[in-house]
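Quick one: the structure is below, questions incoming.
Partial complex: the chains shown occupy the same locations as in the complete assembly.
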Amino acid sequence: MPLVRISLQAGNADSYRTAISNGVYEAMRETLNIPDGDRFQIITEHGHGQLIADPSFMGMTRTGDFVLIQIFLSRGRTTEIKQALYRRIVEKLCVSPGLDSDNVMIVLTEVGLDDWSFGRGEAQYVLNPPVWAQSKEKIPA
Amino acid sequence: MPLVRISLQAGNADSYRTAISNGVYEAMRETLNIPDGDRFQIITEHGHGQLIADPSFMGMTRTGDFVLIQIFLSRGRTTEIKQALYRRIVEKLCVSPGLDSDNVMIVLTEVGLDDWSFGRGEAQYVLNPPVWAQSKEKIPA
């Protein structure tokens, strides 16, 4: 279900973008309990001065390799699950394409189960809530 | 009020994008009770490998004509209204520009009435709430 927007500097190879795309997807599979194939990503490349990240805010050292990952996902994940997601994305992207962990920023935005239509004009999660959402344990009051 | 981000593959004619833009706007007019002229859309085109949609997730058959429509709108619409919106967008886009219904994905994100400034630095919906928001019936507790 999540919709992912990945923003990075222009000028990298296809394989670089593919590595980021794969890493984010795999980390989401491992930590968010999303099903196989739930992969919807928009990757945008930005010219000089159009992807702006403070070089040192929060004690990081950010460079031109900075990548901003914004994920829209259904409400209900605990803080612990979100923390596991952040860790896993960064672990993956440090291995491939070899980013420095300081260069990976992640922002989540939560939406409702009735905020998704995957095609055919249907609200699939209204008719069939995803497995993870069927456990009351994981949904905050 | 809604802000719409429409993402599609690069390389289509202006008329193709216009048809999508018009269809989404008209469907919102018909189902969300937004006023005439409430049209704010950002259309982005993406090269190969930069608009990623699983070809079969949720039983769809997605192709290069895949279109992702993300709508930011004020909180308060019922699930039934959202479902009507999804159906109407897809109906419109199947007629023109002739998309296959499997290729239309829609994601909503809700915001508050005080989250909008339409110009002049004013929060117009704080001063004058929209008609649809004045009926308590439509606003979830």
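Read from first to last, the chains carry the letters A and B; within each, the first residue is number 1.
The definition used in the following text is that contacts are C-beta pairs under 8 Å (C-beta built on N, C-alpha and C of every residue); 3 or more make two chains touch, one makes a residue touch a chain.
None of the values given here were measured: they were computed from a predicted structure.
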Full complex, copies of the single sequence (shown: 2): 3
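Convention: only the chains that are shown with their structure count from here on.
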Centre distance in Å when chain A and chain B are each reduced to the mean of their C-alpha atoms: 21
Residues on chain A engaged by chain B in the complex (per definition of touch): 3, 14, 17-18, 21, 35, 37-45, 72, 109, 111-112, 114-124, 126
Residue numbers on chain B that touch chain A, as the complex places them: 7, 44, 46, 49-54, 56-58, 60, 62, 68, 70, 79, 82-83, 86-91, 101-110
